[in-house]
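Handing you this structure, nothing more for now.
Not every chain of the complex is shown here; the ones you see sit where they belong.
Naming follows writing order (A and B), and every chain is counted from residue 1.
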């Protein structure tokens, strides 16, 4: 079963999610530069989510690049990931419009955590299909970043109710952690090149 | 005539439909967790529709995978299916916002029923082009799930006016029925593999 349509569908959904977030930025009523100021937290949360969705697209791209077989289970694990990513614009807008207040900031972390878990399930599902000696399995290896991220989200979520900026800082930290493209797979591909 | 553009266009429309539903979830005004409570029925109806659209994408994917020829009639039968699926976000929002009350819940079933009929017409149109001994025709076989689903919708629609949870339960039941990926086609493909 070809992976082409899985990639095309995921690209479509991710492209829409990323662009839908812009729609959440309501055009201000005044026409002065100061009318833009209330939009600043919305804009910052939009930038953060844009980077997160960019990371997901990037890693998804790398992961499927080394995938050979796509089973029915993989299709559903992928839809499950897209479901949580599709909630990102909602929590981004809620967090931005409420200036990173407690509950919205915590919920933002919950959606990120669920997306991270969904990505891990997708990865496991593909490796289960491809086998433990597949390109993806060896490339992922011990998957340290993939294990640290959920832990950091789990710390960030309750901390949002005490000191919201710890949560915000942790979200930025995880994003920076992943912003570096997944060299593991690129390296593995390099090694295998004849 | 290539099926590539038909798949790409369908993927695009389905990706947009699935993501548009998120837009229907209006960001709440308060910033407390309790502000999310009124959104719960909207969220639940969104999850149900997400699963339904995932099922349609999945089965559409399988069906076109074993399709060889795409005629003008198939293009229109496919557009007809997409028309009914494009109405899913509308009825999902109406049903969710009105807490699964009678008329919206019934209309939700009507759209699901029309989509099921449209899918059946598309399947018939492709089989008519491919011939009765084609891979698709043999894979579909007696198509028991495809025949039971419209019956269950037909029961659910009037029951929404008496006991709305019977209708809701039947919609969930049909979704579960289909959540299992269409092994028939996968099996057929396996058999035909050299």
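The criterion applied here is as follows: a residue touches a chain if its C-beta (ideal position, glycine included) is under 8 Å from a C-beta of that chain, and two chains touch if they have at least 3 such contacts.
Predicted model, so just to flag it, every value in this text is computed and none were measured.
Every protein chain here is a copy of the same sequence, 2 of them drawn, and the whole complex in this file adds up to 4 copies.
Convention: only the chains that are shown with their structure count from here on.
Per the C-alpha superposition, subunit A sits rotated 90 degrees relative to subunit B, a value rounded to a multiple of 5. Once the centre of each chain is set as its mean CA position, subunit A and subunit B turn out to be 26 Å apart. On the side of subunit B, the complex with subunit A involves touching residues 7-8, 11-12, 14-16, 18-19, 22-23, 25, 27-28, 31-33, 35-36, 47, 50, 54, 57-58, 61, 65, 179, 181-183, 186, 189.
Every residue of subunit A that touches subunit B in the complex is listed here, in rising order: 1-2, 5, 8-9, 12-13, 16-17, 20, 23-24, 72-73, 75-76, 79, 82-83, 86-87, 89-90, 93-94, 97-98, 101-104, 107.
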